[in-house]
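Missing here is one protein chain; the remaining ones are kept as they sit in the complex.
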């Protein structure tokens, strides 16, 4: 049965993609890319969902993507795209001009974000409107929910995937209300200002029966309370922390040392980047949250095969979106011989993350179409800190993902039934 | 059932390991390592056969390894070990002194090698004795067979694994006699001097019912004629071209680009090394054989995900055994964004290859113990150009090898029977 | 005395800059740059002649540059600029549009080049017109001379600097006619087709009293015969082989090893590039000419402080104008301790070379204004193979150049006389 046969009206399929951080570089690049590819102006390189084995699934076509979202900044996607082009010459003006209308039509669907739990540095970067807003936690949640309802109604959408794509939140002590849904509801109604925005967004999404993808290291939907709610509402979610650069390479390389019984004496990694994400990470608490995660990943793969690891992220404005990472792997082989492997990664952060946003929206929606509920742990290969599956080896994650795609194909074909 | 239970007399097990190129750096390092580990002077880092899941198998203990071999040079393992230590300080004199007796007892088991098909450069590096020997192809084969029989008798060995570990032979046009065993036999008896030594060694090994491991890019047992003979004699063989450095990293990294649908525009790799292997590779015909293989590996994994590749190997004497490789991967991501990944590998060639020699001897013997016959394609992860399985992705190879080890465990336990 | 005082009509100064290879990437980039800077659209970064101490000299303003030249390709600067922008996004379309008129007015001043001594590969890349032209050596020289005369007349130019900027010519045996001017004249009249184009261009330039800058490794004006002619005609010349990338870094770093009495065991360098220059260098004879020069430079600085060196240049089309070089310096320090320094250079070839073209045109003209005659060996810091001074240490060359600039200032001020 071909793709067209088991989902014959695929081309009319539409999907609401609501991005938290909709004016960020990654969000904008994914909007530009969706429009450019949908119109045949660019190829599908970088999209996992366009790999031969995955594109057999009845995934929403990029032409069916309807974007909207929240942001704490003022602005609009077209302006952001122009700024990116000006800074990085990443799209080419001729391309941008051809898709200007697509970007401009998103502008009215960008709503002011919420800022619970933001760091001081982040707050200092906010637009005046957002920073001065006085609303209770409950009001904030209600506002977000209403924005989602309006989006669905105005655009006549059956399904919405909410993608969390804001800058890293500072790490904070565990809030006991995260442990169960009832406690979380109570904390919200008692205006507990320590609940971070990422949790509130996920809560709001689930309440509105939207799927949720957490592309950031922030808590989002990972807490028990929200896992409970996702099941209750029969929605899917996936996360967390998109795996795009140094960690992608690390989780690819680390299993090699295990397979050859080599002993990593130390794995040191230094990241420099110059975009807004980098600026926020120059705040020590956000930085700690990020680097400790990166270290944990290595240890989870290498286990007793590693002694020591170190990760640093520094803000170097001139690099803008070009995240450069240098890793020095000092390892011991046969008879204690010490050797090294170094790598230098020079990647455009937005170009690496943006296609995964489109992939995840499609795949989470496909999971839902197939009747899956709760965490989609099979999507681990997309994330630095996969929810629901403590496996960080990229090759192992990829094998699981390929199996998942095959299963999904079977399930969706079964649902589509005899035509 | 534990290891001890299903093969209770494991500690008395002995295995003849006959190395072609027995006075080379890799051979010597594997002899030093086997002795050092058997006596508990060094740990097992670098030995795949000592990974938790593999060491459950009833593999020959290193204390049961009996070494011997052929070489075209004069000398002995103890002298080679001293030279290596002097050049590279790779073992430490205190260690060497503790195992001096083990190395010295190997000396009488080193026999003069054969040189059919060697390049002019290689011939110029031979000891006078070997170079001046006048013998027909048939005589050469008979001599090798007799050496193997003597080895088995004098050391009272049930099984021998022959490991081919000489410098790369120059590439030559296909010899039609390779196509079937009868033709090969005839070519040998008609003194066809173009049959390369690696083929003759494999032929001799099989005739003496020894297993054969080809750790070099030379033809060895890969030709149809010898596949036929291996089956006839019910022996196992594996190869070819040990995967130890740049290609190991390449075959680990390349699948990452496929999994993320990234397009490799060009993959350029430059190797510099200063050991005898490097000197032989400064001969253009040997170099071509080696680099074209390295390029083919990339293409086989990346398929339509790569446009262009380039590999160079240069002889830089000062580096001695330290093979340094720099790879520049120029790739395209979302919306045609061009990015790069570079890596620099600084590895001690002998320390990387030597443990794999020990692993392969153990594993090929275990395959034979389990009743396997012919090519052990499941050992692909050890080789740059795996025989019998056209799969170069290291993660995929490793998954297959792990499965093989599990199956072997079951088969060997079944053979051991109820105790 | 200020710049304005001793050359009061500086702003009206005009200089003919005649580029051999006028449709190449470097030539085009220098034309774009001159126009952009003259109009204040871009800053002067990369121009040595705009350093604080150099810009005190009465150099021709960029607004006074009048470009023309020869090329063996058909086309025009505006088209080349568009192609470069399209391939590399190196200028930005808004900039190009603002200077379109400047580029377009150069088009009629581009004349068909001559191809004596070109390699087979280069010939295969020629435009049909040029390749099929049948003219004697003397006719070729006459044609070039006429083009220069026409340029001077039509543009009303007092002075012309000819810049040689074609792809590397293959190395050939020394032609005895190079030894004296009379012999060269005779070889030209006897139609000796082995005289390479670079020599003929330099000959024609000197005959027309134009200065000559050789930015390529080709012979150009370096032969005794042309040194003689330059003196006879009282013109200046400088060369050869612009120092822009790997060699710049090498000649900066190498003196450090000498100053610290460190011993370089081996210096290995690998260059990959993808522009037309790279394609021509994939021809072995051009490649040899280039790499042997690069090795000689290292030896000339390091003397007994180096054992071994190796340089490779490979054509990797995907990199286009981005020349990437990796150098591995293996060196020995105190007590024989072996250490390494590696560097990776990622430079845009045209952006590195183009400003030096403008610098050299200005400085050679200033030398002439000051009454200098013959080789300007003080400009060695611009070249890989400096004419007239066997010094390759970049720091030493720079110190000499700074002294030269001070002297030139004094001489020019004296010429300008009391105001």
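Odds and ends about this structure:
Which chain is which? They are A, B and C, in the order written, and residues in each are numbered from 1.
The rule we apply is simple: contacts are C-beta pairs under 8 Å (C-beta built on N, C-alpha and C of every residue); 3 or more make two chains touch, one makes a residue touch a chain.
What you see is a predicted model; the values in this text were computed from it and never measured.
Of the listed residues A:53, A:150 or A:308, the one in contact with the hidden chain in the full complex is A:308. From the options B:76, B:344 or B:397, the residue with contact to the unseen chain in the full assembly is B:344. Touch with the chain that is not drawn comes from one residue among C:16, C:33 or C:69, which is C:33. Of the options C:152, C:188, C:297 or C:351, the residue whose C-beta touches the omitted chain is C:351.
Subunit C residues in contact with the hidden partner, per the touch definition given at the top, are 29, 32-33, 36, 42-48, 50-51, 90-91, 95, 248-249, 252-253, 255-256, 258-263, 332-337, 339-348, 351-352, 354-355, 381, 394-396, 398-399.
With the whole complex as reference, residues 265-266, 268, 270, 272, 307-308, 310, 312, 314, 316-319, 324, 326, 328, 330, 340, 342, 344, 346 of subunit A touch the missing chain. Although one chain is hidden here, its contacts on subunit B can still be listed: residues 89, 92-93, 344.
Please note the rule applied: only the chains that are shown with their structure count from here on.
Homomeric contact subunit A/subunit B: same residue numbering on both sides for over half of the interface positions. Each chain gets one centre point, the mean of its Cα atoms, and the points for subunit A and subunit C are 50 Å apart.
Subunit B and subunit C, compared by their mean Cα positions, are separated by 51 Å.
Per-chain Cα centroids separate subunit A from subunit B by 44 Å.
In subunit B, 340, 342, 344, 346 are the positions where the chain touches two or more neighbouring chains simultaneously.
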